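Omission of a single protein chain aside, the complex is shown with its protein chains in their original locations.
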Amino acid sequence: MTTRKQLSEIAAYIGGTVCGDGNVIITDIRGIDEARAGDLTFIANPRYKKKLKGTGASAVIVSSEIKKSDKNLIIVKDPYTALAKTIALFYPEKRDPKGISDDAFIGEGTLIGEGVTIYPGVYVGHRAKIGKGAILHPGVSIGNGAAIGEDTILYPNVTVYRRCTIGKRAIIHAGVVVGSDGFGFANPGRENLKVPQAGIVQIDDDCEIGANTTIDRGTLGKTWIKKGVKIDNLVQIAHNVIIGENSVVVAQVGISGSTKLGNSVIVGGQSGIVGHIEIGDNVMIAAQSGVHEEIGPNNIVAGSPHMPHKDWLRAQACVPRLPEMRKTLKALSQKIAILEKELEDIKR
Amino acid sequence: MTTRKQLSEIAAYIGGTVCGDGNVIITDIRGIDEARAGDLTFIANPRYKKKLKGTGASAVIVSSEIKKSDKNLIIVKDPYTALAKTIALFYPEKRDPKGISDDAFIGEGTLIGEGVTIYPGVYVGHRAKIGKGAILHPGVSIGNGAAIGEDTILYPNVTVYRRCTIGKRAIIHAGVVVGSDGFGFANPGRENLKVPQAGIVQIDDDCEIGANTTIDRGTLGKTWIKKGVKIDNLVQIAHNVIIGENSVVVAQVGISGSTKLGNSVIVGGQSGIVGHIEIGDNVMIAAQSGVHEEIGPNNIVAGSPHMPHKDWLRAQACVPRLPEMRKTLKALSQKIAILEKELEDIKR
Partner (left out) sequence: MTTRKQLSEIAAYIGGTVCGDGNVIITDIRGIDEARAGDLTFIANPRYKKKLKGTGASAVIVSSEIKKSDKNLIIVKDPYTALAKTIALFYPEKRDPKGISDDAFIGEGTLIGEGVTIYPGVYVGHRAKIGKGAILHPGVSIGNGAAIGEDTILYPNVTVYRRCTIGKRAIIHAGVVVGSDGFGFANPGRENLKVPQAGIVQIDDDCEIGANTTIDRGTLGKTWIKKGVKIDNLVQIAHNVIIGENSVVVAQVGISGSTKLGNSVIVGGQSGIVGHIEIGDNVMIAAQSGVHEEIGPNNIVAGSPHMPHKDWLRAQACVPRLPEMRKTLKALSQKIAILEKELEDIKR
C-alpha cells in the first residue's frame, strides 16, 4: 500500500514553506540520485547542492540557503530534521504482535511489564525486570537482576550481564554487549591477577547503542551512559567510563577506563581516549584522534597525540613537505658553510 | 582416514610441474616450519624462501622464481592459488545432514528452498525467503521479509534485520550484523533527533563477510555490497555505502555514510574513510590510513590524512628526524645572525 500525500500537506507536517506547486502528489522519498517523478528528495549536506538541477524528483526539501529553483521545494530550517519527520511519515514502523514466546526462558522472580514482546530464543535471568512495552528480539540474553526500561528495544543477540540496567526508550542494536568484565589485571604481563569486576553498567533513558558495541561493567560502582547518548557500531567503552548527556560517539572509538566525558561531546570515528581523564562539555574530537590528556570545555581537537584542530590542520599540511624541508635545510647548511668560509677569507 | 596422494597426482590436479620425484606419497599439507616427512608445504610469501632448505617436508609448492632445489617441488604460476586447491583436496568440507530443526522458529509466509540446513535456535521471521541449500547455524536471526540466497552459509549468531537481502554462495561469519540502523541524528550533540532508517542492506552473490562485522541499512534506498566483495572481521560499513565488485576490505576498517568504492578496491586494515566521497576502481589504501577526500582510479595512498603512497613513505622517513631538523634549524639561525653581524661590521 503506497502512501500518497500532497506536497503542501507534507510541508505543513514538517513545518516548511512550499515554493512551487503545493498540489503535486508525493508517493515516496528517495536519495537525490535515485529519485524520480512522484518522489520527494532532500539536500541535507551542502555537497549535494549541485545535484538539485539534475534530480528527477517531483520536489526537494532544502534549507533557506537555496533561494530559487525551477523545482518544487519545501524550504525548512534544518533539512535533516525535516527528513527525519518525513521518513517517519512515509515509513511507519510495523511491529510483530506483542506477547511472550513459549520458546523464551523466563527466570524466577522476574517482573515483566504489560505489552512486552519477547521472541523465541530469549533468555531472561532470575529477578530481572522488563519494563512495559519493551521488545526483546531472538537470542537476547538478560542476566540475573538486570533491568530493561519501558519501550526499550533490544535487537537480536544482545547480551546484558547480571545487574546492569538500561533506561526507557533505548534502542540497543544486535550483538551489543553490556556489562562484560572490565580489563583489569594486577601486575600485567607477569602475574595477570584478575581484578574482579563487581560493578555494573547503567544506561539511561533515550540512548541508542550501535551493533556489536561493547560496554564493560565498572570494577566498583558503575560505567554510566547518560540520557540521550548515541553510540555507533563497534565502539569500546571501558570500565567506569562516564559519558555525559546527549554526547555522540562515532563508530570504532575506544574510551579507556574511568574517563569522564561531559555533555554534548562529539567523538569522531576510530578515535581513542586514554583512561582517567576528563573531557569537558561540547568538546569535538576529530576522527582518528588520540586523546592523551584532559580537554577543557568547548575545544575542538584532532591528531594523535591530539592538539587544537586549527594547529593540526596547519601541521598536517606540512607533513607531505617534510622531504622538501629536509632538502632545503641541507642546502642552506651548505650555503652557510660557504658564506662562513668566504667571510673568513675577506676578514683575513 | 588419511588422504594419500602421489605428488604427480597433486601436481596434475593443481596444474603444476613436478621437479624431483613425482612418486613420493603425500599425506598432509603443513606450514613450512611444521612440515615433516609425508607432508607437502608451500612458499607463497617471498619472505619464507630462505626456509626452503631447512624444511622437513617431502615436497614444496613454489613459484617459477625458484629454479632449483634438492627438494621435490611442484612449480606453479601462483602458489597461493595452488595452495587453495590443494587444501580443498586434502580437507573436503564435512557438513551435518540437511534438514530443519524442530527447535528452530519458522515464521508465517516464509519460502524455504530444498536442501536447506536450519539448526536449533535459529529464528526465521515472517515472509522471509531462504534459498535452496542455504545453511543457518544456531542463533541466526532472520528478520521479517529478509532473503538469503542459495547455498549461502550463515554461521552462528548472525543477525539479518528485516527486508535485507543476501545473494547466493555468500559466507557470513559468526556475529555479523546486517541491517542495523544507520547512525543518523539531526542536531547532533543537542537534540539528537533520530532519523528513521527505512532502507535495507543488499549483499550480492559470492561475498564473504568476516566475524562481528556490522553493515548498517540505508536511510533510504540501500547499503550495497556488490558481487565478489570480501570483507574481513570487525569492519564497520555505514548507511548507503556502496562497495564495488571484488573489492577487499581488511579487518577493523570503517567506511562512513554514502561513500562509494569502485571495483577491485583494496582497503588495508584499520583504515577509515570519510562519508559522501567516491573511491575509484583499483585504488589501494594502505593500513591505518585516513581517507578524507575522493581518490581517482588506480591510485595507491597511505597516511592520515592520506597522500600518495610514495610521498607518504618519504614523509614518514623524515618524522623520526624532526628533532634533529629542529636542532639544525636553530643552529643555522644562530650562524646566520653571526654572519649578518660580521657583514655589518665589514660594511661599516
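So that you can tell them apart, the chains are marked A and B in the order they are listed, and the count of residues begins at 1 in each.
We take it that contacts are C-beta pairs under 8 Å (C-beta built on N, C-alpha and C of every residue); 3 or more make two chains touch, one makes a residue touch a chain.
Predicted model only: the values in this text are computed from it and were never measured.
Colleague: Among A:I171, A:I203 or A:A238, which one is in touch with the chain left out?
Modeller: Final answer for the missing-chain contact: A:A238.
Colleague: Hey, which of A:I66, A:I112, A:V195 or A:I300 is the one touching the hidden chain?
Modeller: Of all options in A:I66, A:I112, A:V195 or A:I300, contact with the hidden chain holds for A:V195.
Colleague: Could you tell which one of A:Y13, A:Y91 or A:Y123 touches the chain left off the display?
Modeller: Residue touching the chain left out of view: A:Y123.
Colleague: To test your reading of the contact rule: which positions on chain A touch the chain that is missing from view?
Modeller: Looking at chain A, the ones touching the missing chain are residues 105, 121, 123, 126, 139, 141, 144, 157, 159, 161, 175, 177, 180-181, 183-196, 198, 212, 214, 216, 219-221, 234, 236, 238, 240, 252, 254, 256, 270, 272, 274, 276, 290, 303-305, 307, 311-312, 314-315, 317-319, 321-322, 325, 328-329, 332, 335-336, 339, 342-343, 346.
Colleague: Spell out, residue by residue, where the missing chain touches chain B.
Modeller: Per the touch rule, chain B residues meeting the hidden chain are 29-31, 34, 45, 47, 78, 80-81, 83-84, 87-88, 90-91, 93-94, 96, 101, 103, 119-121, 137-139, 155-157, 171, 173-175, 208, 210-212, 228, 230, 232-234, 246-248, 250-252, 264-266, 269-270, 282, 287-288, 316, 319-323, 325-326, 329, 332-333, 336, 339-340, 343, 346-347.
Methods note: only the chains that are shown with their structure count from here on.
Colleague: Using mean CA coordinates as chain centres, what's the gap between chain A and chain B in Å?
Modeller: Spacing between the chain centres: roughly 24 Å.
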